[in-house]
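Up next, chain A:
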Amino acid sequence: MNSLFASSIGKKLIMSLTGLFLIVFLMVHLGINLSLIFYDSREPFNKAAHFMSSNVLIKILEIILFGGFFLHMFYGLYLQIKNWIARGRGYYKANYSQTSFFSKYMIHTAIIITVFLIIHLTDFYFKAKFFGEVPEVYYDGKPYHDLGILVIEKFKIPGFVIFYIACFLFLAFQLLHGFWSAFQTLGLDHQVYTPVIKILGIIYTALITIGFTAIPLYVYYFM
Partner candidate 1 sequence: MNFTLKIWRQESAKSKGKFVVYNVSNISPDCSFLEMLDILNQQLIDKFEKPVCFDHDCREGICGACGLYINGRPHGPDEDITTCQLHMRRFKDGDTIVIEPWRGRPFPVIKDLVVDRNAFDKIIAAGGYISVSTGGVPDANAIPIPREDADLAMDAAACIGCGACVAACKNTSAMLFVAAKVSQLARLPQGRIEAKERVIKMVAKMDELGFGSCTNTGACEAECPKNISISHIAKLNREYIKAKIF
Partner candidate 2 sequence: MIKPDPRIPEGPLAEKWTRFKATQKLVSPSNKRKLDIIVVGTGLAGASAAASLGELGFNVKVFCYQDSPRRAHSIAAQGGINAAKNYRNDGDSIYRLFYDTIKGGDFRAREANVYRLAEVSNNIIDQCVAQGVPFAREYSGLLDNRSFGGAQVSRTFYARGQTGQQLLLGAYGALMRQVNEGNVTLYTRTEMLNLVIIEGKARGIITRNLITGKIERHFGHAVVLATGGYGRAFFLSTMAMGANGSAVWTAYKKGAFFANPSFVQIHPTCIPVHGDFQSKLTLMSESLRNDGRIWVPRKKEDAEALRNGTKKPSDLTEEDRDYYLERRYPAFGNLVPRDVASRAAKERCDAGYGVGSGLAVYLDFSDAIKRLGKKIIEERYGNLFQMYEKIVDQNPYETPMMIYPAIHYCMGGLWVDYHLMTTIPGLFSIGECNFSDHGANRLGASALMQGLADGYFILPYTIQHYLADEILTPRMPVTLPEFENAESESKERIHKLLNIKGKQSVDQFHRKFGLMLWELVGMSRSQNTLKKAINEFAKLREEFWHDIKIPGSNDELNPELEKAGRVADFIEIGELMARDALQRHESCGCHFREEYQTDDGEAKRNDEDCMYVAAWEYKGHENEPLLHKEPLIYENIKLQTRNYKI
C-alpha cells in the first residue's frame, strides 16, 4: 500500500482523488458565491462565509482542502517534470495526433490557475483571516466580515473582471479533460458509463464556468 504512491500510477491516483475533491469543493464555493447575486442583501453570503471560516468541522476540512490543493499542484508539477525528462530531445515537428485537445495544455492552464489562486487568496481569504482589513457589518447584533462588499468592489474593476473570467475559462480547460480523466485514472471505465461520465464532465464544466463568470458580470452591470 505505501509503495502504491511511489509508483507513477499511484501518483496519478493522488491527482485523480484530489482532483475529484476539488471538483466537489468548486460546487460548494459556487453555491456560496451565487448567494451574493441571488439575494438583495449581502447577509446570506457574509453569513455563509462566516460559517465557513468559523465552524470546527469546516476548519478541519479547510486543512484538507489546502492539502488537496497542495498535493494536486505538487504532484501535477512533479509528474510533468518527470514527463519532460522522459522525452529528452523533443521533436522538430510538433505532434498533431488526434487527441483530447484540452489534455495538451493541463500544465499551462494549471500555472495560470495557480497564479489566480494566489491573487484570489490574497484578495479575500488572507485579508479576512490575517490582515483584518475587512470592513465589519452587524447582523442580529453580531459582527461579521463584510466580504460581500469586498467582492462587489473588486468586480467593479473592468480589468479584474476580465482577468477573473479568463481564469475560469482556463479552469474549464482543466475540467473538460480532468473530470473524465480522473475516472479513467481510477480505472473506472465502462462501455456504457464512460460516455455518460464524459457528458457529465461537460455539463459540470458548463455549470461551473457559467456560474462563476456570471457573478462578476452581474455585479459589474447590475449592482
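The set was built so that all candidates are chains of the complex that A comes from, given by their letters.
Here, a residue touches a chain if its C-beta (ideal position, glycine included) is under 8 Å from a C-beta of that chain, and two chains touch if they have at least 3 such contacts; residues count from 1.
Just so we're clear, the structure is a prediction, and the values are computed from it rather than from any experiment.
Student: Sort out for me which candidate, 1 or 2, comes into contact with chain A in this complex.
Tutor: Every other option belongs but stays apart; chain A touches 1.
Student: Name, in rising order, each residue of chain A that touches candidate 1 in their complex.
Tutor: 1, 3-4, 7-13, 79, 82-83, 85-100, 103-104, 106, 177, 180-181, 184-189, 194
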